[in-house]
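The complex appears here without one of its protein chains, the remainder shown in place.
Let's turn to subunit A:
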Amino acid sequence: MSSEPHETAEAPPLTEEIAPGTASDPPVGGDGPATVTVDGTEVSVGADATLIDAIEGVETEESVPALCHYGREDIGPRSECRTCMVETDAHGVVPACSFPAEDGLTVRTDAGAASEARDVNLDLVLSDHNLRCTTCGKNGRCELQDAAIEQEVEEPRYGVLDDRGEYEPLDDTSSFIQIDRNKCILCNRCVDACNDVQVEGVLRMEGSGQDTRIGFQSDVDTMEDSTCVSCGHCATVCPTGSLVEKGIEDATTIPLPGFNQKNSVGTAYESSGKSKGPMTPKKREKRATTDPSPSDDATETGVWDDDGASGGDWP
């Protein structure tokens, strides 16, 4: 796969090299302020709102997990999990997180087709998720776990990803962020956080079909070899235990002797030890070659620069 940048008409110079691998979605919000009726209750929302904004404002008949929805900053809507499907009078069953809140629209969360779609799609998400909650650092603060409990999922229709032979190795190479793709639901929040908010251009969506995964724009295999600066935004927005900060990856696991996140997955890429700070070697190299006068933005980089002048190696 090439990593040619995604051309956009008015890309500012800062982002023209960023190639997140995702589609250039149109702006999906409504045209202006709107009043919609959700399960019988009228709700008013501002301009640019989608139906999820209205749904979040009322007590709905049925819960709407909207797993991949984040709704803050420049993140999403990705509208990939389709666990936010609701029925509308004018457009049939639509995804609430990315459907414009049109004035006068009537929305039902308890319509049969929408309810079925949310249930089946949640089970489909679980079908490709390693459900090893007891060894997961996000146990108890996981949005997927919350949704499954809320929806009273007892036995997912399509099972879960429990064939350890199919597991992807943990990426434990970074000193700051661990990646477990077996828990990833491809919500794309981390990619948006990395590219649209932090403008770092490290993470991307790659592959297709069952090979779709979160990868690196620099075409490398591991976090350590990427151009990551360890800002941690990806881990902050991750709804599951797929991206977690190192040091707390076993924080909320249930203490069964001998079992932890790493050996529950089985295989892992380990750190080579060459990464000494939050900036990966490649990132430091890139800074050195592309930034002719680092002193110009010393206020910005000084904190993170780990050359001798700024305090030596990171622990």
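Heads up, the rule we're going with is that a contact is a pair of C-beta atoms (placed from the backbone, for glycine too) under 8 Å apart; a residue touches a chain by one contact, two chains touch by 3 or more; residues count from 1.
In this section, contacts and distances are computed from a predicted model.
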- Query: Of the options "Na+/H+ antiporter", "NADH dehydrogenase FAD-containing subunit", "TRAM domain-containing protein" or "Lipoprotein-releasing system permease protein", which is the UniProt protein name for the chain that has been left out of view?
  - Reply: "NADH dehydrogenase FAD-containing subunit"
- Query: Of the listed residues A:S127, A:Q198 or A:S218, which contacts the missing chain in the full complex?
  - Reply: A:S127
- Sole touch to the unshown chain from A:Y70, A:F99 or A:F216: residue A:F99
- Note on the structure: Full-complex touch with the removed chain, picking from A:I18, A:V64, A:C142 or A:M205, is A:M205
- Hidden partner chain, residues of subunit A it touches: 1-4, 6-9, 19, 21-28, 77, 79-83, 85, 92-93, 95, 98-100, 113, 116-117, 120-121, 124-125, 127-128, 157-158, 186, 205-212
